[in-house]
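All protein chains of the complex are present and in place, except for one that has been dropped.
Chain IDs A, B and C follow the sequence of writing; residue 1 opens each chain.
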C-alpha cells in the first residue's frame, strides 16, 4: 500500500472530491497561489483553477460566513482556517449560523460545509499560536467535529466530511502534516462517528485522539516491555462521540487514562472522563486519569512548552497510577 | 436587611466601585442614555457622566479589545456585553489578548477588566439568543469566571471582580435581573473562588450555579416533603472552581446531581462530574447524574424551549435515580 | 407637495400591488403588536411600521426566481414582500407547526426557500457575510441573480460589514448592500455612534458604487434599486445603498422609545410611505378613496385571518425538539 504524508492524504481527499463534485470548492488564506501555508492544497489551483481554489483576505469571520452562505445556497465549500487560533474570530459564524441554520429554518436550510485547519500546539509559537480549541466546537450542537491522527483516517474522514450534508469541522495539526502512513490507492471513506482501536490491550484503556495518539502508542510500547497491556482507543470523531466503543474497551480493561492536548478544565478529556465514570461505574477499578496540557497559556521557551504538554512519561505515569503500580 | 432586585445589586456594585475608584468606568451598548438594555446601569450616566458611562456602537470585538487595551494601560473597565450570545464575536479579544497578556509579557502587563452580561436562555428568543456559553470561557486559563445566582452574591462578586487585577467574566441572566433578595446596606465583598452551601442536606448533593439554582432549591423543597434531604452547593465561581467544598459535600452525602443549563457535551457539568467521580471515587454510592439542557439549539416555541431546559421535575428524577428510588 | 407627481410611466396594476403590499405589512404589524399584547407572541418582536417603502420598493425590483433576500431580525415585512403568506408568518410568530420555520425560528428567523427569502438573522451584522456567500454562489454558478442584503444603521459598524464588502468587490459578487437607516439602533441615534453622517461615502473604501436615497417614497426606492441592481447585473460589481427611513414604533415591543421626541415622530408620520403613494395615485386618477378603503379592508381581513390560522394551527410535537439538529 502507498505510504504517504498526512498532508498528502488531505490533499488527495480534496482533489478526489472536487473532481467528483463540481459544487465542492476550497477557500482560505494562501490556499491557492501559495499552495497553502502548510502545503496541504499543493497543486489544487493548477488543477482546478481560481474559480474553485480561492485565496481570501485575512478575514476569518467574513470568509467563514461567506462559506456558510454559499453552502446555504447549494454549494459545498471547504473553508481552510490557517490555524484554529485564528478561527476564534470566526466562531460567531460557525456557532450562530452554520450550526443553527437547519434548526432555525425548521429543517429547510442545511449547511453542507467543511471547516478545516491545524489545531493544537506546534513548536516555539507561544500563547496565541499554540491552542487546542476543540472544546469550543465540540460543545456546540448542529455541527460534527472530527480529529484524525493518521493519513488513512485523515483522507477517509475528510472525504466523508465533504460529502456530509452538515457542517463538519476537521481538526488537523502542523506537527502531523509530515507524518506518514499507509493509504490505499482505491477509494475509501471513514465514517464519521466511529472510534478506532489502534492497539488491542487488556490492562488499561488509553483513550485519545489527534496528535497525542503517537505519544500514546509510544507509551503503550514501553508499557508492553513492562508487561502492561494497554488498549488504545482513537476517538477520531469528537462529535458525535462513539461512546459504545469507549465503554466496551473500559468494561474490558476496567481502567482508563484519557490523553488530550487541550487545557484540562471543561475539556473533551474531562467530558469523556465523566461519561466513563458514570456509564462504567461498576467496572472501574480505579478513578479515570487525565493527561492534558497544563492549565496555562503556552510559553515560548521550548523546555517550558514541552513541560506544558502531555508526554510519553506523563502517560506512563498515569497508567501506572490507575494500575496502582508503585 | 433591604430586599432588592438582582439588577439593583449589580448597579449598586458598579455605583460603589466607580465612586471608590476613578479609573473604573462602564462601556457597552445602550449602557448610558438608555440605562442599559436590561436597566442594570440605570442612573449611572446621570451620576458619573459620559466620561465614565459610555455608549458604544454595535461592535463587540472592537469595544472588548478597547477595554482590554485601556486595562493594559492602567484603567479598570467594566465592559457590558448586551448578552453573551453576542460576545462570541468578542472571544478573540478575551482569549487571545485579555487572558494571555500577562503571560506573554512575562508578568509585565496585567489586565484588570470585568466583562459582564446576561448568559443563558430567557424566553421565546430562539436559537441565537438563548445560549449558555460558560464552556467557552471556563475552559480558558488567564481569566476568572463567576456566575452569581442571588442579589447578595451578585453585588459581592461584582465588587470583587472590579477590584480584581485579572480579567473576570461575570455571568448574569435576563431572567434573574428581577429576582429579589436580602442585601446588606453596609459594604461587603464575596471572594471569588468560593462555593456556597445554599441549603444543608445529608442524602444527596445538588451542585449547580446561576439561574438553575432556583429550580434546585424548589426541587430540594419538594424532596424534603418526601424525606429526602438534599444539600445544595452553589458554585458561584466557575474558574477558579472551589473543589474542596464540592468534594466535602459529596463525601458527606455520597451522591451527586449536577444541574447546568448549558449544553451537555464538554460542559461545566460534565467537568465537575468528572472531578467528583475521580476525587470521590471511594465515596460515591451511585454514578453522578447530570441535568443539563438538551443537546439541541434552542427552539422558539415555548413548550419546546421549556422541554429543552432543566426543570424541577428533571432534577427530582435525577436525585431519585442516584438514590435508586423507584 | 403642491405639484402632482407624474406616475404615467408606471403600470397601474403594479402601483396597486406596491400600495397593497405596504398596507398589508402595516396591518399585519399592527396585528402582531396586538397579539403580542395578548401574549400570543413572545420574546423579541421588531415591527417595521414606517419603513414599508424600503422592503416593498426594493424587493419589487427583484425577480425572485433568480434573486435572493436576506435581512436581520426586523424581517416580517421582507418575508411578506417576498410573497410569504401572512398565515405562515403569523403562525411562525405564534410558534406553530404551520409557521414558515415550523415554529422553531420565531419572529427573527423567517425563512422561505421557495421565495428565495433566506432569513431572518438575530445577530446584528451576522447575515452580511452569509448574504455575500449567497452572491458568491450566484457568481460561482454564473447565474444571473442578485442578492439584496438589508441591515441597519447600527449593523454597519460591525467588522463583518467591512470584511464582506471587500471580498464582494475583489470577487465581483452580485449583491446590493442596503443600509436601512431608520435613524436609531435600539435607543441610539445613529450619529452618536457613527463617524460619518452619510454612510454612502463608505462605498469608496471598497471601490463600489454608493448612493444615499429617500426611503419614504416607495417609487424612489423602486427606481433606485432597479437601476442599481441593473448596474450590478451589467457590470458584475457589488454596490452599496443607504436608504433613509424611520420606524414609528419602538425598537422592539418592549421599547417605549423615550429617546426621541413626539415632534420628531410626528414629523416623519407626515412623510408616511403609504399616504405618499396613495395621494400620488389619487392625484394621477389611478386610485379613489373608496378603492383605497377596499384595499385596506382586504389587508385587515388577511391579517385577521392569519391570526385565526395561527390560532387554529397545532403546536409542533415534542419530538420536533430533536429534529433538524443535523440532516
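As a convention for this text, a contact is a pair of C-beta atoms (placed from the backbone, for glycine too) under 8 Å apart; a residue touches a chain by one contact, two chains touch by 3 or more.
This one's a predicted model, so the numbers in the text were calculated from it and none came from an experiment.
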Exercise. Touched by the hidden chain, which of the shown chains?
Worked result: A, B, C
Problem set entry | Candidates C:100, C:146, C:202 or C:221 - the one touching the absent chain | C:202
For this session: Return the single residue from A:19, A:58, A:178 or A:325 that touches the missing chain.
Result: A:58
For this session: Identify the residue among B:75, B:175 or B:307 that touches the chain left out of the display.
Result: B:75
Problem set entry | Footprint left on chain B by the chain that the document does not show | 25, 51, 54, 56-57, 59, 61-75, 92-93, 96-97, 101-110, 141-142, 144, 165-166
For this session: Please give every residue of chain C in contact with the chain that is not shown.
Result: 157-163, 165-166, 169-170, 192-196, 201-202, 204-208
Seminar exercise, completed: The missing chain sits against chain A at residues 29-30, 33-34, 37, 55-59, 61-62, 85-86, 89, 122-129, 294-297, 299-304, 307-308
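As a working rule, only the chains that are shown with their structure count from here on.
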Problem set entry | Chain separated most widely from chain B, comparing mean CA positions | C
Exercise. Measuring from the mean of all protein Cα atoms shown, which chain centre lies nearest?
Worked result: B
Seminar exercise, completed: chain A to chain B, mean C-alpha position gap in Å, rounds to 30
Exercise. Any idea how many Å lie between the Cα centroids of chain A and chain C?
Worked result: 41
Seminar exercise, completed: Between the Cα centroids of chain B and chain C the separation in whole angstrom comes to 37
Seminar exercise, completed: Multi-partner residues in chain C (2 or more other chains touched) are 101, 103-105, 109, 121-123, 126, 159, 325
Seminar exercise, completed: Note: chain B residues in touch with at least two other chains are 61, 85, 89, 126-128, 295-297, 299
